[in-house]
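With one protein chain withheld, the remaining protein chains of the complex are depicted in position.
Each chain gets a letter, A, B and C, in the order it is written, and its residues are counted from 1.
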Amino acid sequence: MEELKIGFYVCNCGTNIAHTVDVEGVKEVAAQWPEVAIARSYRYMCSNPGQEMIVNDIRELGLNRVVVAACSPRMHELTFRNACRLGGLNPYLFEMANIREQCSWVHTDKLVATEKAKALARGAVNRVRHHEPLDPLSAEMCPETLVLGGGIAGLTAALELALAGHPVHLVEKSDRLGGNIARVDLTAPYFYSARDLLADRLTRLRATPNVSVHLHTQLKNLSGFIGNYTATLETGNGDSAPRQKTIHIGNVIVATGYKEFDASRITHYGYGKLPNVITSFEFEQMLRSGRIQTQSGRPPRYVAIIHCVGSRNREFHSYCSRVCCMTALKYARELKSALPECYVSDIYIDMHAFGKGCEDFYRKSSEVKTLFLMYGKNEQPVIRKADAKDDCEMLIEVDEKLSGERIEIPADMVILMVGMEPRPDAGEVAHLVNISHDKDGWFIESHPKLDPVATTTEGIYIAGTCAAPKDIPDTVAQARAAAARILARIAKGKIEIDGVFAEVDPERCSGCRMCNELCPYSAIEFDAQAKRSHVIPAVCKACGCCVAACPSGAIKGRHFTDQQIYAQIEGVLA
Amino acid sequence: MSRSIKIDPITRLEGHGKIEIFLNDDGAVEDCFFQIPELRGFERFVVGRPIEELPRIVTRICGVCPASHHMASAKAVDGCFGNEVAPLAHKLRDMYYHAHYIHSHIAHFYALAAPDFVCGPDADPSVRNILGVVAKVGLEIGKQVIRARALAQNIQQILGGRTTHLVWCLPGGVSKGLTPEELQEIRPMVQELSSFVDFSLKLFRDVVLGNPSYVDLILHGPYTLDVQNMGLVDEHNAPNFYHGKVRVVDFQGQEIVKYEPAEYFEHVAEHVEPWTYLKFPYLKKRGWKGFKEGIDSSIYCATPLARLNVADRMATPRAQEAFEQMFTTLGGHPSKALMASHWARLVEMVQNAEMLQRYCDDPEITSEQYRVVPRQITGTGVGIVEAMRGTLTHHYTCDNNGICTSANLIVGTTNNNAPIQMVTKKVAQTLIQPGKAPHQGILNMIEMAFRAFDPCYSCATHSLPGQMPLEVRVYKGGELYRQFKR
Amino acid sequence: MTEKKKLQIALYWGAACGGCDVAVLDTNEFILDVAAAADIRFWPIAVDGKYADVEALADGELDLAIFNGAVRNSENQQVAELLRRKSKILVAFGSCAHLGGIPGLANLVKREEILTTAYLANASIQSGNRTIPCPETNCDGKKLEIPVLYKRVYRLADIVDVDYFVPGCPPAPEQVKNVLLAVVQGELPPRKSVIGASDRTVCDDCKRSKEEKKIQRFFRPFEIIQNPDRCLLEQGLLCMGSATRSGCGVRCPNSNQGCRGCYGPPPGVRDQGTKFLSALASIIDSKDPAEIEEILSHLPDFTAYAYRFGLPASILQRSHRS
Partner (left out) sequence: MSFEPKIVGFLCNWCSYTGADLAGTSRIPYPANVRIIRVMCSARIDPTFVVQALAQGADAVLICGCHPGDCHYSEGNYKAMRRFPLLKQLLKAYGVEDDRVRQTWVSASEGQRFAEIVTDLTERVRALGPSRIHPELLNDQRER
């Protein structure tokens, strides 16, 4: 074992640290600790000269361990690891002591703060003695991709990948491709025909050789890790016994979409009881068939459109479904052009018209004769059957916000703008592909702002409305983004795996299988022949649960070893 | 001022035994103390443990008779669960216990007693041990002894899964049964053992009874005490080591009491002296009268001899023959000749061997009803078995969650603590006369007194070679002027 | 092995039960070879020889001293120190010397409680007794001494420097053979090693089937009839095999009883009890604090189980010799 040469650096951080911690004092005491070859202080360790100081010392003094006492490692650990790398030292032979966020910024008494800073520094120095050089591993990347869901998102992503020349397995639960978009007539705000949008995708898809479409098919099992997944698909339309098939893939795009809110859950809208209360999707059907009429077959004279059915409501879903407002305006416009004599009233909470072209679309819609009525959240309008004397099917009572009056309006037809909600099987899917979902059931991205289509499981991506309600352009954008992420991975050929993970010492493992169930990523495999467990580094996220739980001390948590932590405990207490 | 003679260490169960002999100014024995200097506190630290764990804890009281503690404990625990026990379990436990007895008695007889008789009390100390015995009777027999003891251990291993510190007994039965295959393994061992027992008995007759001076030593000499006898008996007053009632008989053969285990504390109490950690049990109803002999003495022996003294007969035919022959030779039943305990052990072994054979032939023994799951916790239990070295009592109580709330143990050897005090003093007085200093012989004579009891603080002498280290230091005016040791 | 110069050996029995010596005896015929290869210079329970003789020896004159039993009183400590001085190699033999053993459970209570229970409180104590044995008594002018009972139980290593550790309660005879052979043939591993045991855990030698583990309910051994083929822990029965060095021959699980850890922690594990705790609690199948408490309520007295043989060896009870 080579003799240790530790370089210790303490940062003033301007005055951020120096004003409460006697930085020089820390430096001097550290210089006395065994194996500390050099101890320095500097105004800003993270600045270029600060980093160069480390680089040079490594080169000139032959340091083989580096400790920086400064801000939080969450701030600059990577910065200094990089400095070590530049100096030719393995970045993991570095340790940081957090004497700013967790010391100088929260304490006022200089003596006390300095003592604590010394303790934290001693902990770091003790710990770094036991650090080991770690190098990233690499694994093969299988270029094939599994796409779950044959809606616009799935189709787009599949096409993107296939056109780039990589095999895609497109899995659709139902008997045909298209998903929800296949149920839509025209789209807001530009009145493109959804039918055309879809048709275009499907024809191009058929033209692409390396997409294999699996209808009536579901994912049954997924094992392995990024670049090396094995998926079991089950196909069966009910009338024949289901067939299972295993495929080898590198990545998965989850594009399982949404389901619309069940309007009958809001009883006072009378959906399912009053014949002419219909949902937006049923109205789309009428539009597609070109026949807008009531049950009795007469064209409606009064049509009311009610927004936020199941959305923005404490009883059902608190979130906004994002597409209903524009769709509602689209209906108003289509009604007016189909039945110019028809009175259309649009009953909304707020008009959400964000996004390209939507505000203009709103303005234009308000020009055609549409009566806009505003109701308050959780004060839904009430629909009742009209009496014989009234010359309409139903009457709707609304507490109108703008006028502040209780208004009663006639209606022959009521269109409920049902919101989006996660599919009932979202939970199962999440479990199958080992990702998580939020309280509403939408799949969670690895970072809501900076990493929207990735998930916490490497190689699993989410696109479209399975992650949250969104319109077609956003959905398509996400589908392409996910595809792009995967293409980049495939282009790299190999995948790099961080050197920090848990490893089982086969000489110590006794096959008790205590750890097997514990890993949230199923990174631990049991070899029944050898009677030993082992960790798949690429799947391991280094949480260390199995390390703490292994009763025979056979599992080592790289960079968080027992030895390192015990040394730190001793250090901070000494 | 009084001078003192120290014999230290003698040997031990819990720590060394130590004898302090105090002489008055004319050199006569003024007083004599036998001290046990260690205590481990089992009675306290089992409190708070789940009651079913106790049989697996108390075995560590003694590693030489762990099964005695395990069985007594198991029975006490059964009591805490309303004594709901699979009948087969009792048979299996008893079967195990007979094997345990044989292993222990063989070791004691050959490693401890035999040297005195086979080599002779006056033989050179350096050869007065098991190796000496082997040298005299031949290496072949020596190996046979080791083999026989190993067989007895194997039988326990097969039955209970372990020899030392078994973990076999659970409330309501035992944790594993005996398979037909295992039984087939055991059968030949049992046969071999019973012929070895016969051989041992013959050896004793030839070597010991064949030699008048030994017979004289047994019958006379200082090795007799006028104290009472205690032992466990079955419904026919035959010795039973695992199960039965405790019978107390005075040295003239009159039954003093015969009680159920649960009644033990009406009949036995323990006296405490400040100079030894070992307590002195006595017959409670008679009260503590000090270390006094006599027909009304409250002190009793619980030794192999005592067990046969309280028995009217043996439980098996060949043992019965041996029993009759022994007491005829001893000049009647009961006997006060402490040294006869060595013989009594052999008689007991005959019964052990015959009982083992009986169980082997019992068609039920390999059935699978070896445990029932108890349905209730009743909270108190007393378990009494005959440890090789005396009646062993475990008394537990537990709360309704089955957590131990108290434990009282009267360990086999403890019963004999008072008699040992007395015989030690007696021997010292006989041998240390005013004027002339004690001679070498005192060491062995005292040692032989001990061996008669095979006190459990000497049970560990069941390892080779069989001598206890003894030393006598004689002081005059505080000055050491002579010392003997070997 | 009789060719070599005879080994000079001493054996001593501290706060122990004698089972360790029986384990030596259980090597059967092998014991005769040992007797042939070694001079047993001190074995109070067996052979001629006394403290005085040991004191008379030159320091290091003994080749090997085997100490079994824990250190409970002043006498144990004196002899431990004496043997350490006189012997080249000192072996802590058996669970008590190695870890404190079952007598170490006494460390859960105060010495005073032990004395009170044994001499004043118990059911069969002579009524009205006020006497408790004490180190020094004066019996009308005669001074009588007995060793001082310490406040707590110590491992041998807490008292003196130990060269090797032989685990087990008692050590398995086969292992005893191996150890004695290693000594006689001078084939010992580096000092401070545990000898006569494996580096894996009991599970490695246990024949029972093992699956992924999730515990919904714990059972006390009397509550169910054990399945002889399946991992005891998976049946909800406490078994410490996974946190215990192997070498015993799986004695207890083979008797349908959970392992109690007498062989001590495997290499690299600092504290057998807390390590087992960590593993055991992790596989409890619940995410609800109340339910977890409920499941644990079927597991009374966990501490005395997790440290059945090693309380004095636990991190919180190791005496820090400086």
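By our rule, a residue touches a chain if its C-beta (ideal position, glycine included) is under 8 Å from a C-beta of that chain, and two chains touch if they have at least 3 such contacts.
None of the values given here were measured: they were computed from a predicted structure.
Engineer: Which shown chains does the chain we cannot see touch?
Structural biologist: Across the whole assembly, the hidden chain touches A, C.
Engineer: For a quick check of understanding: of A:Ala30, A:Cys84 or A:Cys103, which residue touches the chain that isn't displayed?
Structural biologist: Looking across A:Ala30, A:Cys84 or A:Cys103, the contact with the absent chain belongs to A:Cys103.
Engineer: If the hidden chain were put back, which of A:Arg59, A:Arg74, A:Lys385 or A:Lys494 would touch it?
Structural biologist: Counting the whole complex, the residue in contact with the absent chain is A:Arg74.
Engineer: Mind pulling the chain C residues that touch the left-out chain?
Structural biologist: Output for chain C: 77, 108, 135, 148, 150-152, 154, 159, 270-271, 273-275, 277-278, 280-282, 284, 286-287, 289, 292-293, 296, 299, 302-304, 306, 314-320.
Engineer: For chain A, which residues lie in contact with the unshown chain of the complex?
Structural biologist: Those residues of chain A that touch the unshown chain are 72-74, 98, 100-103, 105-109, 112-113, 115-116, 119-120, 123, 436, 456, 518, 520-521, 541-545, 547-549, 557, 560, 562, 565-566, 568-570, 572-573.
Keep this in mind: only the chains that are shown with their structure count from here on.
Engineer: Hey, which residues of chain C end up touching chain B in the complex?
Structural biologist: Checking each residue of chain C against chain B gives 13, 15-26, 28-29, 31-32, 35, 43-52, 72-73, 75, 101-103, 105-106, 108-109, 111, 113-115, 117-119, 122-127, 129, 131-134, 137, 139, 141-142, 144, 146-147, 149, 169-170, 220-226, 228, 251-252, 254-257, 260, 300-301, 304-305, 308.
Engineer: Taking the touch rule as given, give the residues of chain C at its contact with chain A in the complex, in rising order.
Structural biologist: Within the complex, chain C contacts chain A at residues 199-204, 210-214, 241-243, 246, 265-270, 275-276, 278-280, 282-283.
Engineer: Show which residues of chain A lie in contact with chain C when the two form their complex.
Structural biologist: Spelled out, the residues of chain A in touch with chain C are 507-514, 516-518, 526, 531, 545, 548-553, 562, 566.
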